[in-house]
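Note that one protein chain is taken out, while the other chains of the complex remain in position.
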Amino acid sequence: MKFETVIGLEIHVELATRTKLFCDCENAFGGDQNTHCCPVCLGLPGSLPVINKHVVEFAVMTGLALDCTIDPESRMDRKNYHYPDMTKGFQTSQRYRPICTNGCLAFTSEDGTERRVGITEIHMEEDAGKLIHEGTRPVSSADYNRAAVPLIEIVTEPDLRSAEDARIFLAELRDILLELGVSDCRMEEGSMRCDVNVSVREVGGPLGTRTEIKNVNSFRSITRAIAYESRRQRELIERGGVVEQRTLRWDDAAGRTTTMRDKENSNDYRYFPEPDLPPIVLPDGMVEQLRAGLPKMPMARRAEYEAVGVPAADARLIAQTRWMRTLLDGALKLRADARTVSNTLIGPLSAFVNEGMEIPFTGAEMAEYAALVAQNKINSNGAKTLLEEMMKGGKQVDEIVREKSLLQVDDTEALKAVAVEVVSENPAAVESYLSGKEKAFTALMGAAMKKTRGKANPAVMRELILSLIVKE
Amino acid sequence: MAEIYTLTVTELKQALADKSLSAKEIWAAFNARIDAADPHIGAFLTRTEQSPPTLEGPLSGIPFAIKDAFCTNGVRTTAGSRILDNFVPPYTATVVERLEQAGMASLGKLSMDEFAMGNANEHCAFGPVCNPQDLARVPGGSSGGSAAAVAAGMAPFALGSDTGGSVRQPAAFCGVVGFKPTYGLLSRYGLIAYASSLDTPGLLTRSVKDAQLLLPVLSGHDRHDSTSLAEAPAPARSVKGLRVGLPKEYFGEGVAQEVKVAVLRAAQTLRDLGAEVSDCSLPMTKYALPVYYLLACAEASSNLARYDGVRYGMRAEGADWSDMMTKTRTTYFGEEVKRRIMLGTFVLSAGYYDAYYLKAQKGRTLIRAEFDRAFEAYDLLLTPTSPVTAWERGSITDPISAYAADICTVSVNLGGLSAASIPCGRDSLGLPVGAQLIGNRMSDNTVLAAAAALEEAIGWDYTPVCGGKA
Partner (left out) sequence: MNQQEIAALAELCKLEFNDQALEAFSEEFGAILAFVNQLAELETGDTDAYVSSLHAPLRTDSAQPGLPHEQVIRNAPETDGEGFLIPRVL
């Protein structure tokens, strides 16, 4: 049997709003237990919810970025079940009319093909509190700081076909959410959580039964969990078994999935419309305003960069990195050679930034630099010096070039004279090279560079020296 | 000289203004009345410490009492349930805050049917309340404590809540005024929820004028309540020329003869005052009870899920967290509450949602549409508040029979309408009969104006009673 794996994702994203979904309590990570709580998020008797406008805006922005249809009159519903981290005994979510539906996110698979993943829906909901199980006593402790923190849940169609694709898709989604500024998407802090639905089927056959895997806390876990579960299901079917629809828990240390307790599997949530919240009617013009204010999406940026010659891998990194983007965008405005700029960004400038330095010059100056390099007006030594001087800040590019005499010498006549000198002054090196020692040539080039104080056009110099010694 | 405790809010306000009475005297008088009468009535669950009020405001010096469904900061609030026996809220309900900001001081928290589920105040975990008109009888419910407190002169005004008639029906049974405003006019923030889309804070007083005085103090948009209305109700229309309908379904078989007679007499009084009174029909009425019970119980089953012994209230021991929750709820919820939670859970459950919950919501749309049509032809409707007068305590134990007594009031909540009950006569046992005036949403001022005119013409004697004992 030839199997294919079918994967869908449910991604919960904590929104970076100042306050919680239904109350004015601070939405902050960390802090002493139960210090960001009020009657509303504690679900005290008599408390009532009032929706945070920013949450609605973030949900709409995310929907627009993912090409969704925005429902101008979505509703909230109650999902009823008991658990100690749930203050009301129900979670207020959106079941019957979520705010966004029917979107799509395209990404480039590792084999270079474009894949599209359908976004079934994006809905708003509240987070639960946290249960802490510490110490030796048979008790757990509940902390409600996180109760009613706003989440959006992004549900995909089962359109993914490999663990690697899932990882790429998730990375792409994360880039978008970061670009929008709706969340800090830190999986390790729990502000982005992913449940994975996995099923297998014979290629061309009907969809198999899926299992839902929870507790997948990192990108790496996601790929490992998918790989494990798809293999488990395949082997089960090949042995003649049947995959049961289950909620599973990923145990990253053990590298396997385990069944969660039955109670979680058999819940009837009894969804019904939240009677304390009338329909969420989007104010006139909100969607258009948000659409107009959307930042350029990472994929669009990357495509633009690639179109002007930036290699794909570099394009991705530059698009994600604000300082790089700023310089490249500024340089491109002046029609700089994109490849030269990207190389400089990825290479020497990244090195500077990693040492903690800040780039004091603009995209325009970057363009000037790139022009000099691309037009071969300075050689690599000259370029290095120029960049170092630019990093000190305060001087114009042409000022630096003039002061340090960085312009490459191209004058063939002048260089020819130098070549003749070098050859006559280094007979041992010439002989060494002619007898097959390639390395000896470096000494000749070095001498030439020294004589020209590093400003000789290396390609021209090389040709001139070669033409002299090979002739002989 | 009338006893201070017999005065209405309006009269007390006047006396304070012309300095014939002091706030201290008034406070002492009502507390003394509570000391004398409440041992026979049982209306108060928690008394406020005995110190004279010192708050400033337009209603400064006038005391009131609060149904124990409203959260009061630092003061025990039980909703009539053992599960909240020890609950002390850290915040105050908006409507209570507004009264306090106006200068009023609370005498204490009043008994009620547990979580507002009941119509006789026999389902209070802390004991039943006795009707001041006849101590062997029920005061009605769920705001039985509120109605009894006002009828016995233990407070000039009490806050209640009305989900299916819980302010109007006890008012009728106890012979006082019960007013249920348009849904959303008074904030629900801090009102312990029974059925969110039906719950309405309401007023119990000994004159319609008091309700008219208090309504603007209580109403107004509350940013804490997403269902709170921002607009003020329409100005009152005069009784002369008012078109009043008598829906025949409210005067049918299930209604006691003496009740009908008393209310029809009130209808005639309205005619005499210049209103045009005529018969009409609301065929959807018979579905109001099942629609109400289905929706109220569904919402309640969800609203009461939070009582799980984790964060507040009573807790029972359990083998694990789940068992602890089950033991807690089973031990501390009363029987009626459990019945309604079970029914509510059932109608929302998979496979039944469409046939029950969704169908009831459609029924609700139809009931509202029928009222809207009726209110094109009529300004107000007049009906009995209750099909029967106060029954003997312990005489109705079967839940369905109890539910049937709500037939005249529940449709008002389904429509979110405004309604007032005023006493319009007595039956042969001497028990008060309530007449109910119903207006469309936002017609509260017209409802109250008509009620005031009718009240004046009827001339009901609101002198506080205590079953002859005090």
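Lettered A and B in written order, each chain numbered from 1.
One rule holds in what follows: contacts are C-beta pairs under 8 Å (C-beta built on N, C-alpha and C of every residue); 3 or more make two chains touch, one makes a residue touch a chain.
Everything quoted here is computed from the prediction, not taken from an experiment.
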item	value
Chain not shown: contacting residue from B:Val75, B:Val277, B:Ile341 or B:Ala374	B:Ile341
Residue of B:Thr54, B:Thr365 or B:Thr463 in touch with the missing chain, whole complex considered	B:Thr365
Omitted-chain contact residue, chosen from A:Asp77, A:Glu126, A:Asp143 or A:Glu212	A:Asp143
Full-complex contact with the absent chain, from B:Tyr5, B:Trp27 or B:Tyr293	B:Tyr293
Residues of chain A (touch criterion as defined above) contacting the omitted chain	17-19, 23-27, 32-39, 41-42, 50-56, 75-76, 82, 84, 131-133, 137-144, 261, 268, 270, 273, 277-281, 283
Interface with the undisplayed chain - residues on chain B	86-88, 90-91, 184, 197, 223, 226-227, 229, 286-287, 289-291, 293-294, 301, 305, 308-315, 318-327, 329-330, 333, 338-339, 341-343, 345-347, 349, 355-356, 358-366, 368, 398-400, 403
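As a convention for this text, only the chains that are shown with their structure count from here on.
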item	value
Rounded Å distance between chain A and chain B, as computed from the means of their C-alpha atoms	58
Interface residues, chain A side, partner chain B - complex	39-40, 42-51, 78, 80, 82, 84, 87-90, 140, 142, 144, 263, 268, 270-272, 275-278
Residue ranges of chain B touching chain A (in the complex, touch as defined)	70-71, 77, 79, 84, 87, 89-91, 93, 188-193, 195-197, 223-227, 298-299, 301-302, 304-308, 310-312, 321-322, 325, 345, 348-350, 353, 357
